[in-house]
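Missing here: one protein chain of the complex. Every other protein chain is in place.
Right, chain A next:
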Amino acid sequence: MMNRKLFGGAGALASLFTAVPAWAADAIKASDPAFAEASVGMVDKGDTAWMLVCAALVLLMSIPGLALFYGGLVRAKNMLSVCMQVFMIVSIAGLMWCCVGYSMAFTSGGSPFPSIFGGLSKALLMGVDNTTLAATFSNNVYLPELVFVVFQMTFAMITPALIVGAFAERVKFSAIMIFVVLWSIVVYYPMAHMVWYWAGPDFLVDAPTDSGLLWGWGALDFAGGTVVHINAGIAGLVGCLMIGKRKGFPTEPMPPHSLVMTMIGASLLWVGWFGFNAGSNLEANGVTAVAFINTMVATCAAAVSWSLIEQLHHGKASMLGAATGAVAGLVAITPAAGLGAPMTSIVLGLIVSPVCYFFVVKVKSMFGYDDSLDVFGVHCIGGIVGAIGTGIVASPALGGQGVFDYTQFPAAFDASSYSIGTQVITQIKAVVFTLLYSGILSAVLYFIVDKTIGLRPSADDENQGLDITSHGERAYNM
């Protein structure tokens, strides 16, 4: 069930396979009576250990990584409000994932629209225990299901937390918590289902239509360019437009209160992102290493290119610029992590920073929207660059991994069947779909919350700062 995709007949096949030659020789189809008995031996301790570590690494991205990255960028009077929003979103999203999220994202039975969202057969983690298994991308290789549950849980935690940067310093705490509950159910779980759900390599051959909508289109999203970054980025933009600008924007200076914290946060994001991207391979093998090194070098490239632009444009390269560029690079490589090659990943990293820089510096002031921490300019735009770039760098002709045809058993790979043009068009369709789906439904949810609870604190509260007025505490007492 998950990230790596492909198929549709035109698809292709096999390096994952060579990573597990023992099974490749005599893989057992799920429909074979011997499968159930044999499946117990299909779990690898190395994979299990690696994936549990990855789940912890992805948590590190949210807290403290994202909280510090965002927190350092706001004024001191709002520091704790941002930290608390991220911390509480993570906590609530974890509870919701167990209650309904996992089932809505990663099952298909019992749903009226099984290609859009899953049913409730595993709600409250019913039937999930230490003996149940989750599929990987290789025939006859499985993870303990709880490992997969907790790994994917961390994605459901960080995605809504990313949104709050777009309207930092001016949102009511209770309102944004309610919004996140609704948004997870209406937007995130369906998006995760549509992009990442599929029957699994041993099952798809007997149930070729059992997959999410975008997965079925053949859209490639290795670790969450559409599901996480474009999804959260557009939800952030819609939110900042509906909530309105901060009081005093853009005439009053609102400089970041601690770029040291922003640097620490960005660095923790970078470290945690190895769990996010390399972990999305679900196994510990050669492709995992591909995802790992691609994540490393694309980020280096994007940090360098952002700094170069600043040097040329303003004569000074800033720490904030380097940190922002690194995050843009991480976002861009996310959908391509296990699909591109190191050198093409570097090119992707070099390209994403100028594009994001243009949106953050030029487009934002041109249109005058107050995306406080540039969630749209970095995550949504970076995600779009990455999603489209994935269609190019995944090509085996450029050293990419290509795609497997899981409609055959065992899964097959044919490098010559990969068409960059066709794949890029599919990627663009997936991007447009995500922008519309998330953008429209997020707008509806903001509207509902605004009319019932109210999204915005009073002007006095906003002036005084949300730390005191929402949480009754101060970040720094000296």
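Please note the rule applied: a residue touches a chain if its C-beta (ideal position, glycine included) is under 8 Å from a C-beta of that chain, and two chains touch if they have at least 3 such contacts; residues count from 1.
Assume contacts and distances are computed from a predicted model.
Undergrad: Identify the UniProt protein name of the omitted chain, choosing among "ABC transporter ATP-binding protein", "Nitrogen regulatory protein P-II", "NADH-quinone oxidoreductase subunit I" or "Thioredoxin reductase".
TA: Missing chain, UniProt protein name: "Nitrogen regulatory protein P-II".
Undergrad: Which of these touches the unseen chain: A:V360, A:A387, A:V403 or A:A475?
TA: The one listed residue touching the chain not shown is A:V360.
Undergrad: Could you tell which one of A:P250, A:P342 or A:G454 touches the chain left off the display?
TA: A:P250
Undergrad: Using the touch definition from the top, which of A:V53, A:M242, A:I293 or A:L320 touches the missing chain?
TA: Missing-chain contact among the listed residues: A:L320.
Undergrad: Hey, which of A:D44, A:E145, A:E169 or A:D374 is the one touching the hidden chain?
TA: Reading the full complex, the residue touching the unseen chain is A:D374.
Undergrad: Taking the full complex into account, what residues of chain A touch the chain not shown?
TA: 250, 253-256, 314, 316, 318, 320-321, 324, 357, 360-362, 364-365, 374
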